[in-house]
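One protein chain omitted, others in place.
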Amino acid sequence: MAYTSQDLLTVLVAAVLTAGIYAAMSYGLSIIYGVMKIINLSNAGVMMLGAFTTFELFRRAHMDPFLASLIVFVFYFSLGLVMYRLLVRRVVTSPPISSLLLLFGVWLVIQNIAILIWGNQDESILSKYTFATVSVLGLPVSVTRLVVFFVSIVALGLVYFFLTHTYTGMAIRATAQNRDAARLVGIDVEKSFMIAFALGTALAAFAGSLLSTIYSFNPDFGRVFQLKSFSIIVLGGLESLPGVAIGAIILSFIESLSIFVMRASMQNFLAFTILVVALVVLPNGVAGLWQRGRG
Amino acid sequence: MSAPLLETKKVSMVFGGLVAVRDVDMQIEEGEIFGLIGPNGAGKTTLFNMVSGVLKPTSGRLIFAGKDYTGLPAHLVCRQGIVHTHQVVRPFRNMTVYDNVRVGLQFGGREHARRESTHDQVMEILEYVGMAGRAQELARGLPIGYLKRLEIARALATRPRLLLLDEVMGGLGPTEIDATMDLIRRIRDSGITIFMIEHHMRAVMGISDRIMVLHHGETIALGTPREVSQNPVVIEAYLGESAV
Partner (left out) sequence: MRKYWPFMLLFAMVVLPLFLGLAPNLDLGFFSYYYFLNLGFITFVFVAQAVAWNILGGYGGQISFGYSAFFGLGAYTTAVLWGMYHWPMVLTFPVAGLVGVIFAIIIGLPTFRLTGPYFSIATLGIGEAMRVLMLNINSLGGASGMNLPTTIPGKMWFYYAGLILVSGTLAVSAWVRQSKFGLALFALNMDQNAAASLGVNVALYKNLAHMLGAFIVGMSGGLYATYFQYIHPDQVFGFQASISLVLMPVIGGVGTLWGPVLGGTIYYFLEDTLLSSLPSLHLLVYGVLLVLIIVLEPNGLLGMAARVQRWWRARQKEHTVAFPDAGKGALP
């Protein structure tokens, strides 16, 4: 089969659009790791719940899926607060094995409740945008993907603004830097943890909501995207937004270009291989490389 | 004159933008007790961490018994004969006192692979630091004084040539301090060189052969306890701190 430069351009545009949602879905993991130093495995379950919540709002209340994603954000922010108060609070200072297993358990519970409610089959959201396209650089581009891209970027921008320009956000970042020092200067570290966890949870559900407008989903839906998120944050050095953005772009481009050389069904293998290769050659992520260059 | 046991050549450690230790040069002779003092945050623990291989210096060289070992990982540094205790105690909490010591004995030091019949040796070390009666207790239940001793016992078990003690008297009462000073002297007399950080002035002045003063990561004085305590720069550094 021969590929034209037109094909290449199509693929690159798709890669850029995908990178946006990839960054949005990974940043929640990154925030929670940065502030609390725990790996939030429940992320995958929450992503899936975000998708199904959107689905129900769309199906039963005929709500626009993008409007629904905002409701999802607020709702799962509150759920994140509750999860923190009830469970996560108890393991923040324990050895990593506790938080890892606890949140893994939460994921299992979420996923299997979802199976009881929605069954194991694939669902999808067919809205008025689904088949609409507009022309970008002379190429037809799906409206849904375009909107998802912009919504993701705006959401990331707002979260970043919150973290850098509000008192609470700066307290969260100080906690991430050094929790003991933060405590010494009077920051309520416990509150930083709680808000960071809720924010990460909300972002995951929000990303799940956006993804549900593009892909079909089932109760196991979050797992694959969670694997991709891990590759992205490892590539990005785990803790920074620029790192996450670069990681998302790298993964999305490699995935998109890989369709020229391997079957699309191999993508999960690719994400994992990238992760292992990144650990071998760039143990501190791309951001580490960049810091080394400066320092 | 024989070569120093430990030598640092312009070692520095930078965390992000913060220079925690800057260009420190020093030499410790075999058999001495070398004290390290300085205000909080001066970079003392950071210097220890570089010497023991926990942190890799941003720049500078480390030389032990004539051998450059800069960048060697911590467990290999330990096997060369340098071991350190932690300022904030870090026992293996769910292990017995006995097993805590066994870790040092079986893995640390130069001859760890050839050591046998560890039971006698563990008990010998526990007796040496006065903890034999607590051998079978779990570390997590010990009071702080004993935890500090356990740090020392574990470190001694590796049969070091150079022992780094980071504030082992912090939080102890006067009698415990006297006992610890006595213990440190005995350790030195058994042939182990001591490099110690201490905030407790009476103790460190009373026990050290030489003292180095660190301030904002730089050496500001070095000499006998008497010289250092009369050095105006040192007095300034300490007064400056307490005035803040």
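Lettered A and B in written order, each chain numbered from 1.
Operating definition for what follows: contacts are C-beta pairs under 8 Å (C-beta built on N, C-alpha and C of every residue); 3 or more make two chains touch, one makes a residue touch a chain.
Because the structure is predicted, anything quoted here is derived from the model rather than measured.
Specify the residue from the set B:S2, B:N40, B:N94 or B:Q136 that touches the hidden chain.
Looking across B:S2, B:N40, B:N94 or B:Q136, the contact with the absent chain belongs to B:N94.
Using the touch definition up top, pick the residue from A:A61, A:V109, A:V136 or A:L158 that touches the left-out chain.
A:V109
Please pick, from A:L8, A:A61 or A:L101, the residue that touches the omitted chain in the full complex.
A:L101
Which one, A:S212, A:Q226, A:S240 or A:S256, makes contact with the chain that was left out?
A:Q226
What chain A residues would touch the chain not displayed?
33, 39, 41, 87, 90-91, 95-98, 100-102, 104-109, 111-113, 115-116, 223-224, 226-227, 230-231, 234, 238, 263, 265-269, 271-273, 275-276, 279-280, 283
With the missing chain put back, which residues of chain B would touch it? List them for me.
Within chain B, the residues touching the omitted chain are 52, 54, 73-75, 78-79, 83-84, 86, 90-95, 99, 102-104, 106-109, 112, 154-155, 157-158.
Convention: only the chains that are shown with their structure count from here on.
Return the distance between the CA-based centres of chain A and chain B, expressed in whole Å.
45
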